[in-house]
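I have a structure I would like to understand better, so I am pasting it below and will then ask my questions one at a time.
Some chains omitted; the rest stay in position.
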Amino acid sequence: MATQTRTTGGAPAPGGSSFSLSDPTVRAVVYQVLVVGAVVLVGWFLISNTLDNLARRSIATGYSFLEREAAFGIGEHVIDYSPKDSYGRAFLVGVLNTLKVSIIGVILATIIGTLIGVARLSSNWLIAKLASTYVEIVRNIPPLLQLFFWYALVSDGLPPVRSALNPIPGVFLSQRGLFVPAPSADPVWTMMGIAFLVAVVAAYVLRRWAKARQARTGQIFPVGWTALGLMIGLPLIAYVAGGAPTALDMPTLKGFNFVGGMVLSPEFFAILMGLTIYTAAFIAEVVRSGIIAVNWGQTEAARALGIPSGPTLRLVILPQALRVIVPPLTSQYLNLTKNSSLALAIGYPDLVSIANTTLNQTGQAIEGVTMIMGTYLSISLSISIFMNWYNKRIALVER
Amino acid sequence: ATLDTVKSRGFVQCGVNAGLPGFGSPDSAGNWTGLDVDYCRAVAVAIFNDPNKVKFTPLSAQQRFPAIQSGEVDLLSRNTTVTLTRDTSVGLNFAPVTYYDGQGFMVNKKLGVKSAKELNGATVCVQSGTTTELNLADFFRSNNMSYNPVVIESNDEVNAAYFAGRCDVLTTDVSGLAGTRAGVAPVPDDHVILPEVISKEPLAPAVRHGDDQWFDIVKWTINVAIQAEEFGITSKNVDEFVNSKNPDILRFLGTTPGMGKALGLDEKYAYNVVKKVGNYGEVFDRNVGPGTPLKLERGLNALWTKGGLQYSAPFR
Amino acid sequence: MSQAAQQARHIPSGEEIIRCTGVNKWYGEFHVLKNIELSVQKGERIVVCGPSGSGKSTMIRCLNRLEEHQKGTIVVDGIELTNNLKNIELVRREVGMVFQHFNLFPHLTVLENCTLAPIWVRKKPKAEAEEMAMRYLKRVRIAEQANKYPGQLSGGQQQRVAIARSLCMNPKVMLFDEPTSALDPEMVKEVLDVMIGLAEDGMTMLCVTHEMGFAKSVADRVIFMDRGEIVEQDTPDSFFTNPKSERTRLFLSQILNH
Amino acid sequence: MTDNVQSVGLPDERPPANTVGPIAWLRNNLFNTWYNAILTVLVLALLGSAIPPFVDWLFINAHGLDASSAVCRKDNSGACWGFIGEKLRFILFGTFPYEQQWRPLLTIVIFITLLVASCDRRFWKPWLGLVWIAGFLSVAVLMWGGVLGLTPVENTLWGGLPLTLILSVIGLAVAFPAAILLALGRRSNMPAVKVLCVTYIELIRGVPLISLLFMASVMLPLFLPNGVSIDKLLRAQIAFIMFAAAYMAEAIRGGLQAIPKGQYEAADGLGLSYWQKMLKIILPQALAIAIPPLVNTFISFFKDTSLVIIIGLYDLLGAGKAALSDPSWRGFYREAYLFVGVIYWIFCFSMSKYSQKLERDLNRSHRR
């Protein structure tokens, strides 16, 4: 008994490959074959049904419809678009509209969310309570309802276009949206743009110089304030130097509507407000937990070293908080982008809305839906690729 | 085959408008009424001799074609315009036209607009995924005018946006405008429907390609209503005609058998349809006619004998 | 019984229960066990020591296949450890293991911790399993805590429960992986006492530990590992007084001074 | 150094008065720095100017539950609760036959009772599952009718809050086991299984819910054999389940990841098989850890049921909007959205409070 080898189910040598169900590798293969088989079977069943149904109902397939004339109008477009353009271009307009609302929404939500998140940690009780009330109210109400609310607020709550509110000369607020003067074409605007770019470059150079000088002499230069001054100051100087033109393209009521100026449409406003307000509540939580995730010991260590609170925040807390914040923050960005599909409900022409119209006009539902999903999936995928890259870059070096 | 599926299921699944008074809309108890709805009921009567053996699926304009294509509904009776692409690439077969319509514009009286040609620069509310959306673009394009579309998916929302003042103009089929003005407008008299009709909009129920028998049933159920009016048969007096002298009528009502069987239906299906749903005129008057809030005239929808376009192919 | 066990001391039965021949293991490229040759007799008490990272844990974890070795053979109680799940399960029933961090199941009471495996693996009736569990809990002097949850116990108590849990499977061999090193100093003794009791009862034991007092008083043999090899094995007496290799000497000087 | 033994057993004293008490509290929490003082004053001023008009609108100038729309339109300085008075039952129960509306009411009560009862950890016993099944059965009987002398009611007539609850609660219950399998699959070391689970989870999480709903509501029959059809409500439910399963799987995966390796090893060391190990040791702990994120998933899921309005089902939000489309009540959107919003808020807020409490409790028990 002591030395003879008892065997069950054969006596495989280590790494040997006798075929037995109690060998975990064999088992794994069998399971996987079964599972994959089942999935393939189901997939095949669905696809063959679909093909069969499509053929039976003689529904056209393929993406050639993308080149056909769309023949419907789109209210808002970032690139030129008219009903003469193709379905493909219409879809592109939708994608760009989605991106537009997402990008602006992301920026605004980040700003508001960060403010609220920091406010929740404020030592001022009132501010902290107010911020947490905001968070608790907003994130517990469906975003769609908030969207409807904002839309109704604009379209029912604001005066009709004829009696538009005119709080500042040239600014009109009505059911048709917010009309503001746009600067009329003038070389000064280009010059200001250039001046701004120059300021950005200068700020960068300044930062490097300040760093080098600090390394050399230890003196600290207030880069942040100087950079801000540059970025505001230089364009201002350019403006004044260009003769301070005051000519504006004023919106004026002509016929049915205001013409001229820039407009923020109610649909865009509602979707932007809805998404921003809603997502900001979540971002606030992300920011807050990121900040409290940084061990209190870090602050204490910095304090004990005599580092003032400004540099402590900048050099010790933020770099660590960002590691915690960025991953959930990106998934909030992703949520915001996906939620922008709610635009469908209030008539902002986002990609879902335009794809739905297209698939309806052409009857090619499967193609339409694959285009919607494909677009969102590529957005998600790019974000998660970014995330992986970022996580790798900032990962704390561990043993 | 669809007929077998429907029979074994026990009811017809019918896609209708979610909220267009006069054509398809539920009351607050969930009872569906409207012209389109009645033709769904007519098909149910033709098959089951029971106008309640039908279930309604409210569909937005965007959802309707995927829904009929996929088999989600057996019959699409949702003020759908007959067009070539819908017949071909969407893959629909259209039954006889139940309502000849045309696209029009409704504006607030206060704007003082008298003609569609004055609408340059206007903001227009329109439902997405409709021929209306396309005609609108065409109309403004051909008249060299610009417009600003507010395109919303659901009919309710479009109407709400218009009445809230989000748009200057509401556009859809004239019948729809009338329905909206009568049923949805807070103060109907504040709104006028402009005289221009910018398109032909023959509205007809549709079925998918690939099932001719089912198509025939729907087609000849609608023809029953038109033909009955031509014969002067109504739901009230249909029993008097059962023993009529006219062989056409006897064939029609199934007293002389043959027609129903050919469709795979009860011989007396036409009798049942007329008895339980009524003839075309009755359906029209009940839902959209002058006696209803919509106050629509027969116009193009009068029988061909009265100068209109409603015309049934002969039952023989 | 205790006397008989005392007698058994230094006189292992001569029956071999574990035999490793040329065992090698790699983590990726890292050669963590090198040609391990080891034979354990029934009733033997072995202490394994060596610097951190020398492969002690890895070695004893190979003995019940918590780690897979890549070369050589390991035979436990006559069963060769291969990929065969049946064999692995058989071996695990016979080999109890106690971990550094106890690894009690925090969602189960002490009693449930002890009866889980007997009920589900040995398929014992619940009453019988509980009765046996109480016996072993008494033996580790913790029976009165039977209905508490692990989180409510001190580290030393938890480790004693972990020992009882293993004993409930009536294993032929017990493996200990630094059972006292996660404990506060004041609790080390209570756990060592339980282990000494076990040893006196004649349990075959392999114990990774830095408690040299325990090694001196209980072990039949001390194995010293370094960099994945068994550098030296000897009786405690000659191991501590007369280490053969330089590495052992170095290690002993570090560990005894501290 | 001379006085070696300083003092023995000094009594506890009360802290100086200026460090405790309301004045100290005010100073420490509202006016601790000059900028905080300014902020406090600013915020107080802001609140002072915003709250009274809101209270006026909400209560003081408001019209009661019996006000007619004409009255409200004449004087629109306050809220018009007459709208809620008239539409209450429609918003809550949708188009369910009027005289039968006690049935959906009872359904709501059953759901809320079940939810509240499940919050108590003392009730986390196997029989709770049976109670839930019984609850589901009685809800089915109540809503469908057709037995026990109840008139049958088509599910196309269901609406309002019961619909919201049915979609979310039943969706959650069914998605749960699927989510467990997905999470286990995602952590499996079988590459094919893992790839499938990851693909599914990421695919679902990558697309907006409404595109799934759209597919389920109008395209599903395209994927099924000719003539096979599934009830519309059921299809929305399936879409929700598929959606919830993916998100919950991620929550559960988080729980699984939090289980220390030692637990797996201890289970292995005792000779438990894979499924014994999972069912007895790992899952009970992982799920306990995953409860807070699961509750959070449930909250967002509950909110997301409002999207069914887009495929034409009248859930709570849908019914609210439908009530607004009544011409005589057009424009009272503030009241409608406030009312519906408050209902959603009560549910979501209490769940999120509960999840926070649970999280604290669990953390405490982790810390021993």
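Each chain carries a letter (A, B, C and D) given by its place in the written order, and its residues are counted from 1.
The working rule: a contact is a pair of C-beta atoms (placed from the backbone, for glycine too) under 8 Å apart; a residue touches a chain by one contact, two chains touch by 3 or more.
All figures in this text were calculated on a predicted structure; none of them were measured in a lab.
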Whole-complex copy numbers (one chain of each kind is displayed here): A x1, B x1, C x2, D x1
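The working rule: only the chains that are shown with their structure count from here on.
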Which chain's mean C-alpha position is the greatest distance from chain A's? C
Between the Cα centroids of chain A and chain C the separation in whole angstrom comes to 55
Suppose each chain is reduced to the average of its Cα coordinates; what separation in Å results between chain B and chain D? 42
Just the number, please: Cα centre separation of chain A and chain B in whole Å. 43
Two or more other chains are touched by the chain A residues 53, 56, 152, 156, 344-345, 356, 365
Can you list the chain D residues in contact with two or more other chains? 214, 218-219, 221-222, 226, 310, 321, 331
Let me make sure I understand the interfaces: which chain pairs count as touching? A-B, A-C, A-D, B-D, C-D
Please output the residues of chain A touching chain B within their complex, sorted ascending. 53, 56-60, 65, 71-75, 82-84, 152, 155-156, 160-161, 175-176, 254-257, 259, 266-267, 344-347, 349, 353, 356-357, 359-365
Considering the complex alone, what residue numbers of chain B touch chain D? 2, 4-5, 9, 13, 18-19, 26, 28-30, 55-60, 63, 66-67, 69-72, 153, 156, 159-160, 163-164, 183-186
Considering the complex alone, what residue numbers of chain C touch chain A? 15-17, 19, 69-73, 75, 78-87, 90
